[in-house]
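Pasting in a structure now, in structure tokens, and then I'll have a few things to ask.
Here the complex is missing a single protein chain, while all its other protein chains stay put.
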Amino acid sequence: MSPWLALAARSAWNRRLTLGLTLAAVSLSVALLLGVERLRHDARESFALSVSGTDLVVGARTSPVQLMLYAVFRIGEATNNIRWNAYRAIAADPAIAWTIPISLGDSHRGYPVLGTTPDYFAHFRYGNARPLAFSAGRRFDGVFDAVLGADVADKLGYRIGDRIVLSHGIGGVGLPEHADKPFSVVGILARTGTPVDRTVHVSLEAITAIHLDWQGGAPVPGFSIPAQYVRKFDLAPKEITAALIGLKSRAAVFRVQRAVNDYAGEPLLAVLPGVALDQLWDVVGIAEKTLLAVSAMVVAVGLTGLVAVVLAGLNERRRELAILRSVGARPRGIFLLLSIEGLCVTALGSVLGVVLLDALTLLARPFAQSAYGLAIRPQLVSLRELRLLAAVIAVGLLASLVPGYRAYRLSLADGLSPRL
Amino acid sequence: MRTTSLALSLAALLLLQGSGAGFAAENGGYRVGDRLQSRAARKDAKAHYQEIGWNALIPEGWDPAAAFRNIDFSRLSDADPRASNALDALRKAWDEAPVEPGWNGQRVRLPGFVVPLERRGEQVTEFLLVPYFGACIHVPPPPANQIIDVFPAKPVKNLRTMDAVWVVGVLETLRSQPKTDSDHRMGMGTAGYRMKAERIEPYKER
Partner (left out) sequence: MSAAALVRIEGMRFSWPSGDAPCLDIARFEIGAGERVFLHGPSGSGKSTLLGLLGGVLAPERGSIRFLGEELTRLRPAARDRFRADHVGIIFQQFNLIPYLSALDNVLLPSRFSARRARLASASGGSCVNEAARLLDHLDLDEALRRRPAVHLSVGQQQRVAAARALIGRPEFVIADEPTSALDAGRQAGFLDLLLKECGAAGTALLFVSHDLRLARAFDRAIPLASLNRADARQEAA
């Protein structure tokens, strides 16, 4: 065995250009495969981290998945709002311990704006029942106070005291702005690794205030209410987008859910976050499986290329095999020589694929966090990923047996005098 | 190349088998309202737990259908408000269904369906156990003494909504503060069962 390893290494080094290209192909495909798997896993982790300790999420009647997406993950737009009275009626249920009303629809330079009450900072939990913490400042008090998530402050370079202007609607550019009612940054939240980081938090009254002169969804020309007069109006919210609810006893969740769903005054939907997440994964699961299958195919393509390259070079090496046989090598050794090459390229390609993936993750990390609230990080290979890598290497080994076997047969046929 | 394609199929199989399988098979073929079999109230001396059915959790003397007992349906006309009133009364009774305090501290084993509550990553750290399939989606929720708030000792992987499982653990009966509401029906408050689960296994027909 020992002369073969050294021979295989030297031989591979000799053909390092072509083998290097197939190595690159295998690395890229492994990086893709592992990347898809990691993204899937990290997305689930991120999503599951985003809500903790919330028993029910209530919103206008829509699909549970959609409600979770806009209310909790701040992705997409709300289908409808719910009236304040309906919310108060629901919140009066004696089984409820706390409620957090939230109002969505505005944005600031691409980041969603959330209108809520101070209860948000008291009751909202994420991850493993962790409460929100401030890295600077305090929660909002005045009507035009804003509390920024960690990413918003980081990416846009805001500090306490800065002025910001909110835009109406969600989207990047070209949105009408509430320019006459700027907000003042009074607090910045510590990083959570959830969509909270990319949210701008203001009070419910603030949302009402900036839309006071926007009856009908757009500023009315010639009619405006200056910022200093807003307090003269009743700023109590008329509608909210959704509410997070915590119960005194978790076993009561079904009853309260049914009470909300049956509420006669307004079409409402109450979902259990845990169950809605499962439904989300069902929907996403098909795409995930497809992606995974495609990645597996790409790996297969890479390995097939490797086999093709080694096979193609086999003809030129018949002389070399005859020389080896002349010094006493057995056909089995020839088989080993060729198989080891393929196996080594696969193994090395897998390792490089992991390295490549980590490098790409580092590069993509800030973008994923700020654009999607998705926390990805370079990490040591997990158990599940090890299984994937083992499968790749196993397939590579099997594939390498093909040129190995061909070389074996050639060597037997050629003996010491290959007919070239 | 036959080897190669065989190997590729193997690889595809390996990759996909881990990604989709839930704790139990896809819904296990259960339909809404299905219940799981267990041997009722049997003491398993070796295992130091008692295998029970859901009925065991209902205290003696509590009649889930009490609201309906006094109604002779044959004598009601269509859409009679007494029928829906009785249904409402039934639901309220169920919501305040009492627990059997005798179960406090008992180690039991029983089967049920999972409703995940808390997750850490892809693992479930807290879930509700209900007696029948679809308990939170299509049918009215079970009475309060037929829901268990389960805390697994170790977070459970691959547990999805409506998975059928056996749980083994120590039961705890809870009674929350009685309401000061003057309304007479709030006598009990929201009580319920809790369990620290030592073992959670997929449910299999025996």
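By written order: A and B. Residues from 1 in each chain.
FYI, a residue touches a chain if its C-beta (ideal position, glycine included) is under 8 Å from a C-beta of that chain, and two chains touch if they have at least 3 such contacts.
Because the structure is a prediction, the values reported are computed rather than measured.
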Contacts of the unshown chain among the visible ones are A
Of A:Ala92, A:Val327, A:Leu363 or A:Leu383, the residue touching the omitted chain is A:Val327
On subunit A, the omitted chain is touched by residues 2-3, 7, 10-11, 13-14, 319-320, 322-332, 415-417
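The rule is short, and it goes like this: only the chains that are shown with their structure count from here on.
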Chain centres from averaged Cα atoms put subunit A and subunit B apart, in whole Å, by 32
As the complex stands, subunit B meets subunit A at residues 1, 3-4, 6-8, 10-12, 14-16, 18-20, 95, 115-122, 124, 126-128, 135-136, 140-142, 144, 147-149, 160-161, 174, 176, 179, 181, 186, 190-193
So, in the complex, the side of subunit A touching subunit B is made of residues 33, 40-41, 44-45, 48-49, 52-53, 55, 94-95, 127-129, 248-255, 257-258, 272, 274-275, 277-279, 281, 285, 288-289, 292-293, 296, 299-300, 303-304, 307, 384, 387-388, 391-392, 394-395, 398-399, 401-402
